[in-house]
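Removed: one protein chain of the complex. Kept in place: all other protein chains.
Letters A and B mark the chains in the order given here, with residues in each chain numbered from 1 onward.
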Amino acid sequence: MLNFIVSRVLGAIPVLLIVTMAIFGLLRLAPGDAADLLLPDDATDEQVEEMREAWGLDRPVWEQYGRFLGNLASFDLGESYRYRAPVFDLILDRLPATLELSFYALLVAILVSVPLGMIAALNKGKIIDALVSVFSISGVSAPSFWIGILLVLFLSGYMNLFPSSGRVPYGWPVPEVTGFVTLDALLAGAFDKFVEGLSYLALPALTLAFAMIGIISRITRSSVIDAGQEEHVFTAVAKGMTRRAIVRRHLMPNAAIPIITIIGLELGALISGSIIVEVVFSWPGIGTLLFQAISVRDMPLTTGIVASYTVFFILLNLMIDIVYTMFDPRLRSNKG
Amino acid sequence: MPGTEPAEAEKPVFSARNLSIFARNGQKRIRIVSDVSFDIAHGEFFALVGESGSGKTMIARAIMRLLPRHMLEVEGELSFQGRPLADLPEAEMRKLRGGAISMIFQEPMTSLDPLMPIGRQIEETLEIHSDLGRKARLDRIKELLSEVRFAEPAKTAMLYPHELSGGMRQRAMIAMALANNPTLLIADEPTTALDVTIQREVMEIIYRLKEKHRLSVLFISHDLSLVHQYAETVGVLYGGVLMESGPEEKVIGRSAHPYTAALLNCVPRRRIGDERRSGIAGAVPSPLEWPPGCRFKDRCEYAGTDCAAGSIPIEERDGDWTIRCLRPLT
Partner (left out) sequence: MKFDFFNLKFILGGLLLGLVLFLAIFGPILTPHTANHQSLMDSLVPPLSEGHILGTDHLGRDILARMISGARVSLAIAGSVVLISGVVGVLIGALSGYLRGTWDLVTQKIVESFWAFPPILLAIAILAFFGQSLTNVILALTIQRWIPYSRMARAQAMVLRSRAYVEASSVMGGGLAWILRRHILPNLMASAIIVGTFSMATAILAEASLSFLGLGVPPQIATWGGMLAEGRSYITRAWWLAVMPGVGIFITVLSLNLLGDWLRDQYDPKKNLNLV
């Protein structure tokens, strides 16, 4: 097991190198000098010189890359000229908002799609199965920002059920401890504020969950059906087990493996989706930060966000991989 | 119960009377198994022999009532220890499955849950059918595993199926099947997926346990050499019809039905000069197009026009040997 973890971690290193190289390459290949790119248009000559020195632009490319890598490793992502603050601090500041949104979106997606897929599979060929199929193919076909806009139109505009943008109302009284609004409200013992925080989360989380629901419910359906056709399920029937016990003890654990895999794969969609959903709902997370950085051509901030998102994504996948392996005894001992 | 049994002293453990199985496809009703009758006595090793598609696995599953009801219909009577199985409520049937009637399957690779240790899977059967406490269950698991010749039963119980070889898995399946001291063991081609040497080992274990516990065994196979070696009574199935049945020494030794003879002719033999074929010419007809009369007639070298004329009567000999043929060989 430990061997497996070590080999996975080692395997991720070349990927990290190639990925950072690609991001560095983007900076280098982009039209214009990196110093021009990384500085606002009205920068003075001294600033340009300073930048050249800081980035070692007069040095060979490999040395520049090494420096870039060193900066990344020490969490020095440069300074945003828009916010006049270190990029790393800006990202850290916005991180809780994005994580909180992603967490609730994933929670909603799993809570809706796994039961939906199970119901469809256990009623295969019946009307309810067809309905779930229609729902899930629509889910993967509809762009999330459009769903978001429609939700705003109906649930916020016409029915006035939820706020249509932002994370907290002006003058939010709950003291910040963790940076997670709902968690802070609970810590402060303010249940009404917890509910209010959730009401702000409702539409963006639902929107972000929507696209995942289609795929996860589909995979759940097919893996439950596949698991049900396996012969050991038949053995369980021949043992005299009840249908319910079989579903719980043999069918679900076996179906869970592909479901966990697809949820892991969907984390990528979650990250990309959150960028767009944050923009739609003016959610103050990393996605909107990236959007703002790009629109004012704040390159240090853009580079920093792209690099940290990607590294985060790689590490997340690594974790999923390891968790998934622990779940399956066949992989556990083969690779362990 | 109709018919007179050979051994009046003891009622058969299991009996099938005029069993027919139909597959339903929309409005169509296709007969897969027709009018099959046989008995299995206490402690008897009964082998049901046939090529693939003969309906032998269907019969095994019908006994356990494991056939999906919306797709398959069963007619005729199946009774276990004198009780008709069709009338049992589902809850009663569940008590029999894995209890008094247990089953082992063809594919030891896929018949065990890959995510659960062997011991735990055996324990599940004990949980359902016995009121043993946790400690007693663990002791029983060890006892069962050593009965199927695992040297270190405590260690084996902790292993996952993928950590065992095919033969070991099949032995674990047998241990599971024996957990609640069944009366009838249904073994559906238990050795087909295994190497020849391991086949012998598994067969020896089944036979030894049968002797030791006076177990009735319904052994389903297409392997006549295994049948010859272990079975006491044999039923030969072709196209869902029982062609010949009776004591092993009669059916295999003096086969009267041309189909049994043809099957035996396919088994490699060492006698010099013996004409041998690798198979019977032609294929088993599909249930969609059963020919009228004898279903084997198109592949039978002795068939005449009368063989197509209608249903073939059963000929009874010595009270224990039945042959469904107009032109028996002996």
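As a working rule, a contact is a pair of C-beta atoms (placed from the backbone, for glycine too) under 8 Å apart; a residue touches a chain by one contact, two chains touch by 3 or more.
Just so we're clear, the structure is a prediction, and the values are computed from it rather than from any experiment.
Among the chains on display, the ones the left-out chain touches in the entire complex are A.
When the full complex is taken into account, the listed residue touching the unshown chain is A:I271, out of A:L39, A:V168, A:I271 or A:L289. Shown as candidates are A:Q47, A:N71, A:N123 or A:S222; the residue that touches the absent chain is A:S222.
Checked against the full complex, the one of A:L155, A:I294 or A:L331 touching the unshown chain is A:I294.
Where chain A meets the chain that is not shown, the touching residues are 14-15, 18-19, 22-23, 26-27, 29-31, 37, 137-138, 140-146, 149-150, 152-153, 157, 215, 218, 222, 265, 268-269, 271-272, 275-276, 279-280, 290-291, 294-295, 299, 302, 306, 309-310, 313-314, 317.
Keep this in mind: only the chains that are shown with their structure count from here on.
Chain geometry summary: the mean Cα position of chain A and that of chain B are 54 Å apart.
Taken together, the chain A residues at the contact with chain B in this complex read 230-232, 234-242, 249-250, 253-254, 328-330, 333-334. On the chain B side of its complex with chain A, the touching residues are 64, 66, 94-99, 102-103, 105, 107, 110-116, 124-125, 128-129, 160, 162-163, 173, 176.
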